[in-house]
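All protein chains but one are shown at their positions in the complex.
Chain naming follows the written order as A and B, and within any one chain the residues start at number 1.
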Amino acid sequence: MGVYILKRLFLAVPTLFVASIVIFMLIHLAPGGPVRVMLGPMQDPVLVKKLRHQLGLDLPVYQQYLRWASKALHGDFGISVTIQRGSSVMDLIAQRLSVTLEVAFLAMVVALLIAIPTGILSALRQNKITDHIARIIALLGVSIPNFFLGIVLILIFGVYLLQPWGAGGFVPLSKSIGGNLIRMLLPAITLGTAYSAIVMRMMRSAMLDVMGQDYVRTARAMGIGQQSIVRKDVVKNALIPVVTVMGNSIGYLLGGSIVTETVFRLPGVGNLIITGVFRRDYPVIQGIVLTIVVVRILTNLIVDLLYSYLDPRIRYGGAE
Amino acid sequence: MNKNPSEEAKLGIWAHRGLLEEFWHNFKKNKLSLVGGIIVLLYLIIAIFAPLLAPYNPVEQFNAPRGEHNPLPPLSRSAEGYLFLLGSDKFGRDILSRAIYGTRTLLQVAVGSIAVALVLGVWMGAVAGYKKGTWVDELIMRAVDVMLSFPTLVLAIALLGAFGIGKTRIGPFVLSNMVKIMVVIAITYSPRFARVMRGVVLQEMTEDYVDAAKVAGASGGRILTKEVLINTIPPIIVQASLMMATTVLTSSSLSFLGMGLQPPRPSLGLMLNEARDFLFLRAWWYAIVPGVSISLVILGFNLLGDGLRDSLDPRQARRVQQ
Partner (left out) sequence: MNVPLLEIEHLVTRFYTEDGVVKAVDGNSLHLAEGETLGIVGESGSGKTVTALSVMRLIENPGRIESGRILFRGENLLTNSEKKMRQIRGKDIAMVFQDSLSSLNPTLTIGEQVDRVIRFHTKLTRRRRKSRVVELLTQVGIPEPKKRTGNYPHEFSGGMRQRALIAMAISCNPEVLILDEPTTALDVTIEAQIFELVDQLKERFGMGTVLITHDLAVVANSCNRVTIMYAGRIVEEAGVYALYENPLHPYTRGLLHSIPHLNEEGQERLPSIPGEVPDLISLPEGCNFSPRCRYADERCRQVAPSLKEVKSGRKIACLKIDEIDE
């Protein structure tokens, strides 16, 4: 298993490296050059030159990249040009990352609590009413965009049911745990619904796959009871692909949090990147994208670890 | 097997034509996918015939009757007496008309970006699969891996952030916002097509009929490609259909965030954004109409894609205990 993990790590590094190059190149994709974009109609050549120098744009490209990358490795993503007048991008991210991660985490909890049992039940009662209802709800969950779902929830709870926490807003955990969590309820549901739908469908389909396997037949032939079969043969094996899907779909949670934070006005990095895009604040954009990619790669690694733990075939190589 | 190799090769194509027929037969049986197909068809009709179906010009602003103000609820009338079937928005524009035209742009963007993503991705994947094991393959697949390490919405936003929102000037060319979004989304989704294509190509290349064709003297390049390509069509269609659903989701999300079509052009996502300010005035129609429109399209493509995928699954065919 150690070898497996090391291999994954080895693959992750070059991916991260190339991704960082892509992120870095973003600033140069702007037609006319980033400086002209940032200055807008004011094209005073002196100012242009000054800004170019300040951003290090007068150096050859690869040097620029090295400068940027080494700073990034030290956690220095540069200074935000437009937000809070010159605060460090890293500071901005640090303040807000916890909010984003909290919503993503809660969305996952929702998925685990609801999607997995539902998937199991759905498979066990295949083609009965429970199954059909669950599948329809899952289909809707995947088809309704999260921003629409969020707005509908606000309509129901904030407007028509007049719940104060139904309108968005944020209370930090340090101030009040209850206040924080109740306001996270709707965002977590919004973000977690599509994710849960994906997980539930995978769980159901994995269960059905496993139920048709020979080893389930063997267990039945040995007189093993239904409950034990479901627990140790079916669910145990079905979880393997489900964990994989949960890991792969984390990208969705990260992207979806951008929209969710906008709908519920949460002070997370998602909200920040939108502001950055509208203000053409490249350091902010680059910093956040890089952070998200790093988070993604880290979670992939964790999922790989989990996967190798669940599947003994990976943990201990074959002996044939 | 007594058949000589060239017969086997011919049989290969016919065997797979049989697959297409079986595929259609399975597909027809699945009721849900038919529903999906109908929904998609309906939307296509709405999109194509938008000018004929929309009661009003989507950017025309109407005044509210005295004493009331926009947005007006469904079935109310403007100051001049025009009927708003589904209500009006904050500027007094007819929601129904905007929704219809919005659907048109939504589908335009979706179809456009999938088309480009398909061409790009399929080409990359075919090259990679064909030259499996060489540096070309490695290079392409590493690039795909890197692209896939960005969550799709994040990548799209980053690219749009780099290019800027609104019209863009590249040298002598002017890229409209819509084209830019299509390009951005196409770039975001082409890696997935590349992966699928490569997988299918690799799988097809191990099939017997390929070996048979080689033995029969078919030159490596051309004939092989034709036969292999025919059989990559069904999985690519399935992928495309499923991707349509995601593309619509992504592009409407971008619109919602304000990075899509700029006002006053009608855009479903943007309508939802505008609606937020009026939720507390209980203007539910402002959000529900565009929201349901988007959801239905995605639902339709999902049903269609699921149905297509199930029809291709060989397990759907006979399953007899031996």
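Things worth noting here:
Heads up, the rule we're going with is that a contact is a pair of C-beta atoms (placed from the backbone, for glycine too) under 8 Å apart; a residue touches a chain by one contact, two chains touch by 3 or more.
If you're wondering where the values come from, they're calculated on a predicted model, not measured in any experiment.
For the options A:L139, A:L153 or A:A219, the residue in contact with the chain missing from this view is A:A219. Across A:V48, A:I182, A:L208 or A:L310, the residue that sits in touch with the chain not pictured is A:L310.
The omitted chain makes contact with chain A at the following residues, 213-215, 217-225, 228, 232-233, 236-237, 240, 310-313, 316, 318-320.
We adopt the following convention: only the chains that are shown with their structure count from here on.
Chain geometry summary: the mean Cα position of chain A and that of chain B are 22 Å apart. On the chain A side of its complex with chain B, the touching residues are 14-16, 18-19, 22-23, 26-27, 29-32, 37, 139-140, 142-148, 151-152, 154-155, 158-160, 167, 251-252, 254-256, 258-259, 262-263, 273-274, 276-278, 280, 282, 285, 289, 292-293, 296-297. Interface residues of chain B, counted against chain A in their complex, comprise 142-143, 145-146, 149-154, 157-165, 168-170, 245, 249, 252-253, 256-259, 269, 272, 275-276, 279-280, 282, 284, 287-288, 291, 294-295, 298-299, 302-303.
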